[in-house]
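A single protein chain has been removed from this complex, and every other one stays in its place.
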Amino acid sequence: MLKLGVVGYGYWGPNIVRNFSSQPGCRVVAICDKNPRVFAQALSRHPGVRATSNPDEVMSAPDIDAVAVVTPVSTHYDLTKKALERGKHVFVEKPFTGTSAQAEELIELADRKNLQIMVDHTFLFNGAVRKIKELVDGGVLGPLYYYDSTRVNLGLFQHDVNVIWDLAPHDLAIIDYLIGLDPELVVATGGAHLNGMADMAYITLCFPNNILAHLNVNWLSPVKMRTTLVGGERKMLVWNDLEPSEKVKVYDKGVQITEAHDESRQRLKDLIEAKVFEVGSGPAIHDLLVSYRSGDMWAPRVDQTEALQLEARYFLDCVASGEKPFNDGRAGLRVVKMLEAADESLKRRREIVYAPSR
Amino acid sequence: MLKLGVVGYGYWGPNIVRNFSSQPGCRVVAICDKNPRVFAQALSRHPGVRATSNPDEVMSAPDIDAVAVVTPVSTHYDLTKKALERGKHVFVEKPFTGTSAQAEELIELADRKNLQIMVDHTFLFNGAVRKIKELVDGGVLGPLYYYDSTRVNLGLFQHDVNVIWDLAPHDLAIIDYLIGLDPELVVATGGAHLNGMADMAYITLCFPNNILAHLNVNWLSPVKMRTTLVGGERKMLVWNDLEPSEKVKVYDKGVQITEAHDESRQRLKDLIEAKVFEVGSGPAIHDLLVSYRSGDMWAPRVDQTEALQLEARYFLDCVASGEKPFNDGRAGLRVVKMLEAADESLKRRREIVYAPSR
Amino acid sequence: MLKLGVVGYGYWGPNIVRNFSSQPGCRVVAICDKNPRVFAQALSRHPGVRATSNPDEVMSAPDIDAVAVVTPVSTHYDLTKKALERGKHVFVEKPFTGTSAQAEELIELADRKNLQIMVDHTFLFNGAVRKIKELVDGGVLGPLYYYDSTRVNLGLFQHDVNVIWDLAPHDLAIIDYLIGLDPELVVATGGAHLNGMADMAYITLCFPNNILAHLNVNWLSPVKMRTTLVGGERKMLVWNDLEPSEKVKVYDKGVQITEAHDESRQRLKDLIEAKVFEVGSGPAIHDLLVSYRSGDMWAPRVDQTEALQLEARYFLDCVASGEKPFNDGRAGLRVVKMLEAADESLKRRREIVYAPSR
Partner (left out) sequence: MLKLGVVGYGYWGPNIVRNFSSQPGCRVVAICDKNPRVFAQALSRHPGVRATSNPDEVMSAPDIDAVAVVTPVSTHYDLTKKALERGKHVFVEKPFTGTSAQAEELIELADRKNLQIMVDHTFLFNGAVRKIKELVDGGVLGPLYYYDSTRVNLGLFQHDVNVIWDLAPHDLAIIDYLIGLDPELVVATGGAHLNGMADMAYITLCFPNNILAHLNVNWLSPVKMRTTLVGGERKMLVWNDLEPSEKVKVYDKGVQITEAHDESRQRLKDLIEAKVFEVGSGPAIHDLLVSYRSGDMWAPRVDQTEALQLEARYFLDCVASGEKPFNDGRAGLRVVKMLEAADESLKRRREIVYAPSR
């Protein structure tokens, strides 16, 4: 029986408590929040739970095995450090920390004390993402060309982070999970229209093997969009997380350079050099080189189990077995490094070479 | 009666001939294309027209007043120059030229000979774009925040230009038309997965007054998208060019920084500095500063007249009156400069400061 | 303080308890369900509540002022009757009863004992429906032409009622609310493909003033649809309840018979009689008579307050004031009569003349 303390009971905290409570082999024994108003509700829903406004009471409680840190990012380092120092495993909200130095220190600390850190990149347990991972790893898409995400809506403005730290961690974690490589280059552009903090940003990440990723994150969009295109050599897919069903659509569509005979290639080269085809005769030449494929579309059934339920189960299993989770502190660190690089590029208005960490 | 010669009768040429032919006061007298196969069709549709495979025959014909250049971009400079030298007005496909130096030379030549150049940025005559222009100029949106376009599909690969020169001219011309300012900065990122030419690109343009523009252009998308968000301080809109009706949706949605009393601001600052609100109490603070507005949505009726028909009419009117069109050589040059800057940024992997030209 | 007993704690019961519990001036004091499994959950969520599997304990409890009957329709009559006989107001699920005779008896009983009956036609408190009611009553749509609803999905099969009694009450209540007239004719067709009970049905209702209503209800549809068209002389609207935003779209579209001059009419008549226009010349004649209007579309902001919350408030207010609710037993009876007529038509395979009741 793992006994969990939950620090932070704002927007996400109740979901954490509900999902861990419902796991066999786990009991939420304490909830902590600065705001006394949230206690009544938490206690009425979870009668036996201790409530406190002092995080230290959770950290020092001898009957607590693990702590879930569900607070704003600026507090993650302090709270996680305290928990680890007192021998508790940590389940911490994304982004892991506010700086990569903090993340590295926490990873080292956890390793030394033989404790687990799991960073709550919930989307990695989402049915659509797991299906996409399966398609990528199974070679269905072929070698990846790109990952292109649009994640925009009106607000919610955060008081302490810009739109990159608020919205980009989801996609960065998914990209890290799907591609499994460190980016070579991060370029971010953006704008700040209201209070000096970036409220919209465009982030490009260049990965080895000519894989490109792009994120469009925006707090000032009149419509909510959660659309991701993933292109591969053999197939391409669209993941629309707002579709009630058919969230993932796989297209048997592609482009390939035709294996033109050498004479064709030579003829093309001659034509280009001679500029003889300049007047309106493009299509014929173009047909020599590129061919398109357009077949069926297929929307695989996507598991609808609540992602956080699977993740809570996985946390309990990792604590029990001692096995490192794939969304451990190092995974969290990689995301923080990409966020830092994007921030730095935004500030310096130029691309940032990303220092690999794995 | 303006007599027009059309050079290039490939994909777009037939539309040019059809739309100019149907204008009162205009007659298409000659069609030129290298490809003899296209003649039969052109002649059967337009019985009285002369057909030739030699552009010079069009350029030197004394009965021709104006020439439409409907060929690949690499030939625009030569053909336009010849036409102007022989005293003919020119209607030329976008992008205007392959380099800004060429564009400048042609503008100078036309001015000297008192001839018109109109660059065929057809989208400026599209009903949705004209409606958006009306909303922006009428102050309905308020000061602009951003223009964010997604223009992606599978192919068509061009043999002589990359995806930026193929797809971006549409949005760059619209942006130039709506914003009326030169960008201060152009940043482009992208990838080339097939034949060494960029097949997908992301272009950010920073304009004065904190206006941001972004273009997502991609030849490797499994689905076709033509979606543009335009955000302003007072209202925001979505233009989906693939919607059969309701192409433009205007949202009475917005965000504003609340005029908090000084004490609130001070209290907020204190809280932030004291870090007393770190545990789960974000929303209350955040409410002090930002408020959202969410009202009706409104889809104004959009004129469905074929854009090229209006543009052909406008060309004839400008030639008759001698008035400079708003989509003249200078407008074409501004688009070419933005294309060059994007290309350069893509190559150098860094942002390019854009040299203003107007 | 109104004290409520809730009988039935299956699919909908928890919503009833939650919404009434959260009203000031109301306390849920007892919950009854045959199934002992549901008790634990109900008690943990609502610690002070009495739980029982015997409905009579609720009916006879002296501290209970009103009873919510949230059970299958076959039990509504018995339970409601018991509650009324013991002097309790009743909030009863739709459809009100299994027969109109039962409904009439209950109405008479409640009137005699001066008690309230409210039938839970929740959709009448839905933001979209209230907005449509406002548009109809305000004359925005003009005189109504039709109400056309598609309400289809896969399952849920009911063990005791056919698809008409399961899905049609929603629209019948809305139609009764919007039109305020009794139908003159009800025609239903349908099919039973699995267990002998109708699993899909089409119901037409003809109202005075040439108003037509149609319902398409289907348990065997591969996709879920909740789309209603409402046509009026001046404007028409589409209500798509599955849209996350823009649920109601009002179209400035219409058709009208042109006020043709008498000579035109006469000429038309002559033409028709002479059959001189038979070969391909239809459009010209047709233009004489009908003209279309196509203007803006407008999606008014729709209140997102949970419907059941408003309805619970309204029940408490009606009990307090003694005012008859608009969704009283008589409204419930009108819906039951339409259901009976549809059932009868389905069985007899012919239209049924509806006996008005108000």
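The letters A, B and C name the chains in turn, as written, and every chain counts its residues from 1.
In this text, a residue touches a chain if its C-beta (ideal position, glycine included) is under 8 Å from a C-beta of that chain, and two chains touch if they have at least 3 such contacts.
Given the structure is predicted, the values throughout are model-derived calculations rather than measurements.
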| item | value |
| --- | --- |
| Option touching the unshown chain, where B:P24, B:P47 or B:G196 are the choices | B:P47 |
| Option from C:P95, C:G231, C:P300 or C:P325 whose C-beta touches the chain left out | C:G231 |
| Candidates C:A101, C:L154 or C:A320 - the one touching the absent chain | C:L154 |
| Positions on subunit A contacted by the hidden chain, ascending | 245-246, 252, 294-301 |
| Chain not shown, touching residues in subunit B | 44-45, 47, 223-224, 242, 244-245 |
| Absent-chain interface as seen on subunit C, which is shown | 7-11, 13, 32-35, 38, 53, 55, 70-72, 74-75, 145-146, 148, 150, 152, 154-160, 185, 187, 189-195, 200, 202, 204, 206, 210, 212, 214, 216, 218-223, 229, 231, 233, 236-238, 249, 251, 253, 255-257, 272, 275-286, 289-290, 292, 294, 349-351 |
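Keep this in mind: only the chains that are shown with their structure count from here on.
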| item | value |
| --- | --- |
| Mean-CA-position distance for subunit C and subunit B (Å) | 50 |
| Cα-centroid distance, subunit A relative to subunit C, in whole angstrom | 43 |
| Averaged-CA centre spacing for the pair subunit B and subunit A, given as whole angstrom | 34 |
| Per-residue multi-chain contacts in subunit A, two or more chains | 223 |
